[in-house]
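Every protein chain but one is kept in place in this view of the complex.
== chain A ==
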Amino acid sequence: FPPGKASMRECEYSQISTRSSTPMETPYKKRTPKRKKWETFPGRNKFYCDGRIMMAKQTGVFYLTLVLILVTCGLFFTFDCPFLAQQLTPIIPVLGGALFLFVLGTLLRTSFSDPGVLPRATPDEAADLERQIDVANGTKGYRPPPRTKEVVINGQTVKLKYCFTCKIFRPPRASHCSLCDNCVERFDHHCPWVGNCVGRRNYRFFYMFILSLSFLTIFIFAFLTGTVVVCFFSVWSIVGLSGFHTYLISSNQTTNEDIKGSWSSKRGKDNYNPYSSGNIFTNCCVALCGPLPPSLIDKRGFIEADAPQMAPLTNGITMYGATQSQQSHMCDQDQCIQSTKFVLQAATTPLLQQRSSEPVIITSSPENGTSLPARASLTLGGPCSSLPLGQPTPPTSTPSLSCHEATDMLPIHGHSLNHTHPLQEQAALHHYLTPEEVPSPPGMLHCGSPLGHSHTVQTSFYNPASQDSLHEDSVRGLVKLSSV
C-alpha cells in the first residue's frame, strides 16, 4: 500500500474523470474503470495530486499563513539581508534561508499529510459491533443512546466512546473532528492556520513548524529594532504556542486532553496520565522521534470493482448507491433481513437521484465530477414477512457497556432506521468493501444527543453546510420510513 507522501515534484492536478481500465481487471468485472480510494473518501477533505495531498475543506487561512510567511521573509531577504551581509556577516542570510526552508517544509508537511484518520468501519464490522451491543443492551426498535466501553490502561480507567459516524469504538486519545468529519488518532486539535487536523501522524511536523517559526521570527525581528513593537505580539504568540506544545509533549498530553483536564489532579486524587512514561526526555523522544505510523486510509489504492460505488458529496455525506449484487436463493432469516434492507435502500436511491431539482438532493460538485451510479436492480424473492429486530446470538466478548451522552460526537449521520440486523451472509455483497466505501446511512437523527462540541477547541459544529445536511438527512430518513 502506498505510503501517501506529498511529492511536490510530481504534482499535477488530476481531473476526477474515469480512468482507463487497468490490467488488473478480469473479464468478469464490469467495464467501469477503476477509481482510487481518495475519490470516494467519506470525510470532508480535499485531495490534490492524485491523492498525495490531503487537506481540510477550509483552506483559506492556510493560504494566509503561507502568504504571511512568504511576504515577511521575502521582505527580509530583499531589503535587510544585503545590508546585514555586508555589515555583519554573510552567514545571516544563509542561516535565515535555511530556517525559512525548514519552516516551509514542515508547514507543507503538516498541511498535506494525513493526520492519522481512522477509516470508517466496513458494513460487516459495523454489523458485528451492533450485534454485540444489542445483545448487551437487549434493545429493540430505536437506536439506544450513545455507547461507551471501559478499558483499564496502566491502572487508569479510560472510556472509549462509540462514534456514530464512523461506526467504531474510538481508540483511546482519538477524537472525531467535526470540521473534517473524520475520527483522528491521538487527536490534538484542528488547526485552521495549517488547514488540517493535527493528530498522530503530523504532530511532530506541526511542532517543528511552530518551533522553527518561532526561531525564524525571533531571528528576523532581532535585526529590525524599529518594528519590534508592532511584531511583538505575533512573535510572542508563536513563541507562546511553541512553549505550550513543548509542555504538552513533555507531559505526553494532547491539546484536547489538556483543555478538558482529562488527567488533571483536580478531577480526582488518583487521576494521572496513563500514557506518560513519567520521564520528560522519554516523552519527547516518543513524540518527536518515534516511528512514524503509515496512513491507514490508503488514499491512492484502487477501489475494488465489485464494491458499491459511492459518490462523495461536497459536504461529506456519502450517498449509498445501491449494490449491484443479486441475492442468493436461500431465504434464511439473515438473508431476508439483508435483502429487505437493500431493497429499501435501492428503492430510495433512484427516488433521490431522479429528483434533482429538489433542494434536498446533494448533487456532486463539478470538482468531484462523479455520478451517482444507479444500480438499483436487485433480483430477489420477496422479502420475508417478519423482520425481527433482535437476533439472539451468543455474545462473544461483551465488554461492559454503558450509555452516556455524546458530548463530543457528531451525530449528523444518524442511524439507518432499518438497522435490523447483523448478519452472517452479507459477505457476498461486501466482500471487498474497504472502509472508505461504508456509507453513513442517513436516517433519523439520533434523538437525545446534543449536537455540537462542548469541550474541544474545534470551532462550532453549526455552520450552514451542516444545517443543510441535517435537513437532507432527516428528509432521507423520512423517505426511508415511508418506504417501509
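We take it that a residue touches a chain if its C-beta (ideal position, glycine included) is under 8 Å from a C-beta of that chain, and two chains touch if they have at least 3 such contacts; residues count from 1.
One rule holds in what follows: contacts and distances are computed from a predicted model.
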item: Candidate names "Transmembrane channel-like protein", "Histidine-containing phosphotransfer protein", "Non-structural maintenance of chromosomes element 1 homolog" or "Golgin subfamily A member 7"; UniProt protein name, chain not shown; value: "Golgin subfamily A member 7"
item: Full-complex contact with the absent chain, from A:Pro33, A:Gly105 or A:Pro192; value: A:Gly105
item: Among A:Glu39, A:Asp124 or A:Asp258, residue touching the chain not depicted; value: A:Asp124
item: Which residue of A:Pro33, A:Pro172 or A:Gly243 touches the chain not shown here; value: A:Pro172
item: Contact footprint on chain A, counting only the chain that is left out; value: 1, 3, 5, 7, 28-30, 101-102, 105-106, 109, 118-119, 121-122, 124-125, 128-129, 151-154, 158, 160, 168-169, 171-173, 185-186, 204-205, 208, 274-275, 285-286, 288-294, 296-298, 305-306, 324-326, 328, 373-375, 377, 379, 394, 396-397, 424-425, 427-428, 431, 434-435
